[in-house]
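Below is one structure. I have some questions about it.
Every protein chain but one is kept in place in this view of the complex.
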Amino acid sequence: MSERRTEDQASGGVEEILRARSAEGPVERKAPGPTAWFDIRRRGTGHFAFSLNRITGLGLVFYLYLHLAVLSQLLGGEASWNGFLETATTPLFLGLDVLLVFGLLAHGLNGLRVALIGSGFVPNRQKALFYTLMTFGAILLIYSAIHVFTAEG
Amino acid sequence: MSAQDQVPATAQETRRVRVHRFKRDDGPAHVDEHEVPVGARTTVLEALRWIQLHDDATLALRHSCFHASCGTCGVRVNGRERLACVTPLADVGSGTVTVEPIANLPVLNDLVVDMTPFVDRFPEAHAIVRDSEFLPEADVPEDLGRFMRFEDCIECGLCLSACPVSATDDSYVGPAALAFAQRMLEEDPGTVDRDALLDWADQDNAAWRCHAAFECTEACPSNVRPAQRIMALRKDLRRRRRDQGRTVPEIASEDGA
Partner (left out) sequence: MRRSSPHVLIIGGGGTGGALAHDLALRGLQVTLVERGEFTSGTTGRHHGLLHSGARYAVNDKESAVECIEENTLLRRIAPGSFEENDGLFVAVTDEDMAYLPSFLAGCEETGIRTQVLQPDEALRLEPLLNPELKIAVRVPDATMDAMRMPLRFFATARANGAILLNYVDVTDLERAGGVVTGARVRDVVTGRETTIGADLVVNATGPWSEQVAHMAGVDVPIRPSPGVMLAVRGRLCNMVVNRLHASGDGDIVVPQRALSVVGTSSWVVEDPDDLGIPQDHVQRMIDEGSMLVPAVREAPFRSAWSAARPLIGSKDDADSGRELSRTFKTIDHAVDDGLEGFVTITGGKGTTLRGMAEVCADVVSGKLGVDEPCRTRETVLLPHTAVFAA
């Protein structure tokens, strides 16, 4: 039977390893953070829909603030409101209106899809549902765009 | 492509493989480049082991079964979650291949992540065998009672890595754990406490945290389809709430009911 080692000798190396591994220091974690929301490279349809919803969601929130800022023009009286109305009919602004409609349609229709799937209805057809609803939305968008650009006044 | 078609002639070319490297005491992570000789069907894992054997013995890899059964070799190849052992380099385009550890779990070193937080998300340990649905026309010997097989989930963590919600929320239990819970409820081996499992799933950081990106199902190499299972779980939860006459728990308790 061999001599028993002292505690230090026997486990010193092991404790050193354990201590070094649990020490404070750079512990990497591949946490992409919000960039993962928008990184659609090599991702599927579902992820694209998710990213679309996030972006349009942010866009619509931004629009809300914009809308309130616009409405505050009313506080400036008729003159300032009329001034605003002039900008509101420029092609650029009308274009932004179409963008808004896009955002509403995309977010709303996709939201409908998420609500359906998320409630357990047709989760196996989520890709087909996305394409169907987006096609429907595209038709509505084109119709709206035509209206926005050709409406009187 | 059948197994018969897969016996190739050996071709010799090289691919540039970029590998994420990280050692605790060596400062921040960096990327090493290697030129690896590859054949027609060389896999990512084989390329990595070539690097380990011929270029850099300090490269740490995680692998065990070499046939998509153990789930230990999960990595991200050019940004997509794959099992290295069954991913031929031929499937990854023809240019540079970048290999990184899977996301949303702590990196221990190089390509090896710490699976402890992954395993901790599961509600509890259950049997991992179930009835085999394959060859339903077969007779089962009476003394066996049933043909059984292992559950599909190989605990590889690819689903957690691909989930955009997990990218920003560490408290989300994740697709694997939820799919596991749904499988237990669906299979019901008689050892399951259904109420406890449903309680566990009926939380903000569990079944309700999913935002239907379906990337987990895309990434899963084992046909678990976690996203569909999460939705099925929600259906079960809603049915339970309705049956128990619950809508918003807080309001119910206000009446002292």
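Note that the chains take the letters A and B in the order they are written out, and that residue 1 is the start of every chain.
Here is the rule we use: contacts are C-beta pairs under 8 Å (C-beta built on N, C-alpha and C of every residue); 3 or more make two chains touch, one makes a residue touch a chain.
It should be emphasised that the depicted structure is a prediction, and the values quoted were computed from it without experimental measurement.
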**Study point:** Chain not shown: contacting residue from B:His20, B:His34 or B:His63
**Key:** B:His63
**Study point:** Where the missing chain touches subunit A, by residue
**Key:** 1-2, 4-5, 7, 9-14, 16-18, 20-21
Point to revise | Contact set of subunit B toward the excluded chain (per top definition) | key: 1-8, 10, 23-26, 41, 43, 53, 58, 60-70, 72, 85-86, 108-109, 112, 115-116, 118-120, 122, 125, 127-129, 132, 134-135, 137-141, 144, 147-152, 154-155, 222-223
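Operating definition for what follows: only the chains that are shown with their structure count from here on.
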Revision key, fill the gap. Rounded to the nearest Å, the gap separating the Cα centres of subunit A and subunit B is 25
Study note, to complete from the structure: Residue set of subunit A touching subunit B in the complex reads 20-21, 23, 25-37, 39, 41-47, 49-51, 53, 113-114, 117-120, 123-124, 126
Exercise for review: Spell out the part of subunit B that touches subunit A in their complex, as residue ranges.
Suggested key: 22, 24-25, 27-29, 76, 78-80, 100-107, 161-162, 164, 167-168, 210-215, 217-218, 227-228, 231-232, 234-235, 238
